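Note that this complex is displayed minus one protein chain, with the remaining chains in position.
Just so it is clear, A and B label the chains in written order, and each chain counts residues from 1 on its own.
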Amino acid sequence: MTRQPRLATRIFAHLAVIVLVMVVLYPVMLVVKKAFEPGRDFALSPSPIPTTLTLDNFRGLFGTQGSHGEYLFVRQALNSVVIALATTVVGVFLSCTAAYALSRFRFPGRKTGLTTFVVVQMFPSTLLIMPLYVVLDKLGLLNSITGLVLVYSTTAIPFCVWTLKGYFDGLPRELEEAARIDGASAWLIFRKIILPLARPGLAVTALFSFMTAWNEFILASTFMTSESRYTLPVLIQSSVGEFSSQYGLFAAGAIVTSVPVMAVFYVLQKYLVGGLTAGAVKG
Amino acid sequence: MTLHRQLRDFAVAAAFAMVIASVAFIAVRNREVIERQFDLADRSTVAVAEDREPLPTVHGAIVGPPTASRAHPFLRHREVREGGWRTLEASPLHPDDKLFYDAATRFDRDRQPFVELLRDGSGRAVAARAHGAREIAVAVTVPIQPAHYPLLVMIGVLGLGAALTAAGALVGGAALRAGSFAGVAALAIPTLLWGSWFAAVAILLIALAVTQLQRAGLTDRLATGLRAHRTALGFLAPAGVAMLVLVATPFLLGLVLGFYDHHQGTWSFVGLHNFIEILSGNGRALDDPLNFWFTLGVTVLWTTCNIALHVSIGVALALLLSRKWMRGKGVFRMLLILPWAIPNYITALMWHGMFDGQYSAINSILQHLGVHGVSWWTSWLPAFASNVITNTWLGFPFMMVVALGALQNIPTELYEAAAVDGASSWQRFRHITLPHLRPALGPAIALGSIWTFNMFNVIYLVSNGKPGGATNILVTDAYRWAFERGDRYGMAAAYGTIIFLVLLLWNVLGGRIVRAKGDDA
Partner (left out) sequence: MKWCVLLAMLIACSDPKGIVLWHAYNGAERSALEQTARTWNAAHPDQPLELVAVPFDGFGDKLSSAIPRGNGPDLFIYPQDRIGDWADSNVIEPIEFWVDDARADRFRADALGAMAYRGSLWGLPMTIKPLALYYRTDLVPQPPATTDELLAYAKPMRAKDGYALAYANVDLYGHAAWLHGFGAKVMDNDGTLHIATPEAAEAAAFARDLVKSGAVPDDAQAPLVTSLFNEGRAAMAMSGPWFAADIRPGVPWKVATLPMISATHRYAAPFASAEALVMSARAHDKDAAFAVMDFLTSDASATTRAKLAHQVVPNPIAYRDPEVAADTTLATFVRQLEHSVPLPTAPAMRMVWTPYRTALGDVFAGRAEPGPRLIDTEKELEGYLRR
C-alpha cells in the first residue's frame, strides 16, 4: 500500500478494533472477577472490577473432599493430566505409522482409506456415545481411565493421521530413497530417518490431541460414575447446574483449568493453523 | 498349489463362518436358558398348586394371604407353608423369602398367573399362580449354567470342511468348486441343529460368495495384493485395528440398534419403524421441536449464520490487522485469539452465566443503554441468538488467523502495480486479495462448518435447547433421545445413523462446491 487512507478512517479502524478487543475480553474479566469475589451467585453488577477480593473460591475448589477424606481436586486434576497424556501418546503412536503408510505407499484402497479418515473425523463422538457405552460396558471399561483413554484416542486418530500425512508429504524423499538403495527396511527408515525429521509435526499433533482430551467433557461425564474418576471438565460443569449453581467455584476452576492450556496454545498456535490448512489443501 | 490355495480360501471363509456360528450359538443358548427357566418355574407352580412337590432344583411353596398392618396399609405380613406355616421374614436361613413375598405381592395386584425373570439380573425366573381362593403357589428357580461352547463339535465341523475342500482340490475339475462350497457349507450344519436359520443362510451365502470369488479369480488377486503391499498394511495395522474396535464396532452397533426399540429395559425388533418415525417428523407439526426436519432446519440455519459471521468478522479483522498503518498489531492479535485458547465448554458456561436471568451481565448492560432486559430463553429468537453470539465469540479467531496467514503471502508488488494502474480499493480487494484468500479460506470454512454443525457444547450448555427444545441441533437432540427421553436407545441410534448420512451428504456437496469454486480461482 503506497497511499495511506485519511486520518479519520485510520482512527475509526483503530477504535473498531479496540471495541472488539473489549468485547472479547469482557467475559474473561467477568470470570476472573467472579473467581476472586465471595459468594455462589453471579453478582448483579456488570462491572468487571471486583468489589471485594477473597481467595475463598480457590480454597473451596482445592479443599473439596470425597467420602474417604481425599482431596478431590488434586485427584481429578491428575485424572485429567493422565488421561490427556495417555491419549496423546496412544493417539500419536497409532497414527504416525498409518500416516506414513498413506503418505509414502501406493496401494489399492489408499484413496478410500484417506477418505475414511476424513469422514470419520467429521463424525461427532456424541453420536457414538450410546453404542460406545454398550461396548465399554461389555468390556468392563466403564468408569475407568483406560476406557476413556481408548475412546479419546480413537477420536484423536483421524485428525492425527490427516495432519501427519500432510506433514510427511512435505518431507523430501531423497533420504529415504538413498537408504532404500542401501538396503534398509521400511521400518528402519521410518524409525531412523522419518521420525526425527518429523519432530515438529509430531509435537504439534501431540499437543492438539492433548488439548482435545483435556477439554472434553460430555464423554467423560457420561462414562465416569464415581467422583474420584471425574476429570476437571466434569468437575467444572457440575458446579453450574439449573438448580444449584456455584459460580464462584466455577470461576476458580475455570481459571485453574484454562491457564495452562492457554499458555501452551499461545506458544503453538501458528503451527496449528499451518498444520490444519496444509493437511486440508494437500489431502 | 491348488490344494494350498483352496485351503487358504477355505480358512478365510471359515473364519467368518465361525464368527457367525458362535454368535448364533450364544443367542440361541441364552434364549434356550431363559425358556428353560420359565418352563421350570411354570411347571413347578402348577405342581405346587396341585399340592405336589415342585421340580428338582426349583424352590416352590405356597404363600398365604396378607395380613396388613392397621396403621400402614402397605406393610403386610405373609406366611409360607414349608412343612408347617411360618412367617416370611429376612433371615440368612431363608434367603428366598423376599422373592416369595415380592412374587405374592405382584400376583395380588392383578390376580393373574405370571412367569418372569427376576429383576436383579441374576437370570433366575419366578412364577406364581393361584392356589385356592386366597393362597398363592410360588416357585423360584436357581441360575442355570448355560451350555458350554461346543468346542469339539466346532473342531469336528472345521475338520470336515477342510477335508471336503481338500478332496475337491485333489480331484480337480468341477469337483474343485463343489468341494470349496461344501467345505464352508459344512459349518452351517451346527447352526441348523441349533435351529438358527438366519445364521445357516448367512453361512451358505458366504460359501456361495467364496466360490464365486474364486471363479472370478478375485481371491488370488487379493492374496497377491496383500503380499505385495504387506509393508504398507503393516504400518496401517495398529491404527486400523484400533479404529475397527473402537469406531467401526460402535458405529455398526449403532446401525443395528437403530432397528430395535428400547423401552423400560427391554429391547424389541421394530425394523424400519424408528427411521420412519424420525423421517416423518414423529407425527408432529413442522414447527414442533420434536420434528426431525425442524431440528435439521435449525442446524442448517445455525451453521450458516455462524460461518457467515465468523468469516466476515475474521476477514475484516485480518484485513485491518495487516495494514501497515495499524498500530499495536501484535498486541491486538494476541488478545483477539484469546477466545480460541479457552476450552469451549468453559466459554459456553461463562456466556450462559452472562445471559442468565433478569439481572445478568448482558441484561444489565442493555438496561444501562436504555433497552429493556431480555428473557433470553423463553422464546426462540433470543435463545438462538445467545447461542450464535457465544459461538461467534468462540469461532472468529480461527478464521481471522487463517485469513491473516493467507494475506501475509500476498506479494506487495501486486498492490503497488494495481495502485499504479489506478485501481480502486474495492477493485484491489476483489481481484488481488480475494483470490489469494480463497484457497486458504476454503478448507477453513469446510472444517469450521463441520465443527459448528457438531457443536454440542455450546448448544447444550448455553441455551440447553430451550425454549422447549427449539434450539436443539441434531447432535444434542440425538443425545437427548438416548439419555433424557426415557432411555429410547433404539431411537437415538437410528437418529445417529440419519445424522451421519446428513453429514456425509453435506461433506460431499460441500466438497463439490469448494472444488467448483476453486477451479475458477
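Going forward, a contact is a pair of C-beta atoms (placed from the backbone, for glycine too) under 8 Å apart; a residue touches a chain by one contact, two chains touch by 3 or more.
None of the values given here were measured: they were computed from a predicted structure.
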(message) If I consider the whole complex, including the chain that's not displayed, which of B:Pro150, B:Gly357, B:Gly405 or B:Gly510 touches that chain?
(response) B:Gly357
(message) One chain is left out of this view; which of B:Leu117, B:Ala175 or B:Val270 touches it in the full complex?
(response) B:Leu117
(message) Out of B:Pro65, B:Pro113 or B:Pro146, which residue would touch the omitted chain in the full complex?
(response) B:Pro146
(request) Using the touch rule from the top, list residues of subunit B that touch the missing partner. (result) 26-27, 30-31, 33-34, 69, 71-76, 88, 90, 92, 97-98, 101-102, 105, 108-109, 117, 119-123, 143, 146, 260, 264-267, 356-359, 375, 378, 467-468, 483-484, 486-487
(request) Extract the touching residues of subunit A with respect to the undisplayed chain. (result) 38-44, 66-68, 133, 137-138, 140, 142-143, 225-227, 237-239, 241-247
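Definition applied: only the chains that are shown with their structure count from here on.
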(message) Help me check something: in the complex, which residues belonging to subunit A touch subunit B?
(response) 1-5, 10, 13-14, 16-17, 20-21, 23-25, 27-28, 30-31, 34, 42, 44-46, 93-95, 97-98, 100-102, 105, 107-108, 113, 118-120, 122-124, 126-132, 134-135, 150-151, 153-154, 157-158, 161, 186-187, 190, 214-215, 217-218, 222, 233, 236-237, 240, 242, 245, 247, 250, 254, 257-258, 261-262, 265-266, 269, 273-274, 276-277, 280-281
(request) Would you mind writing out the residues of subunit B in touch with subunit A in their complex? (result) 225, 228-229, 231-240, 242-243, 246-247, 249-251, 253-254, 257, 313, 317, 320-321, 323-327, 332, 334-347, 349-354, 356-357, 359-362, 364-365, 368, 393, 398, 401-402, 405, 412, 415-416, 419, 439-440, 443-444, 446-447, 450, 454, 456-457, 460-461, 464, 475-476, 478-479, 482-483, 489, 492-493, 496, 499-500, 503-504, 507
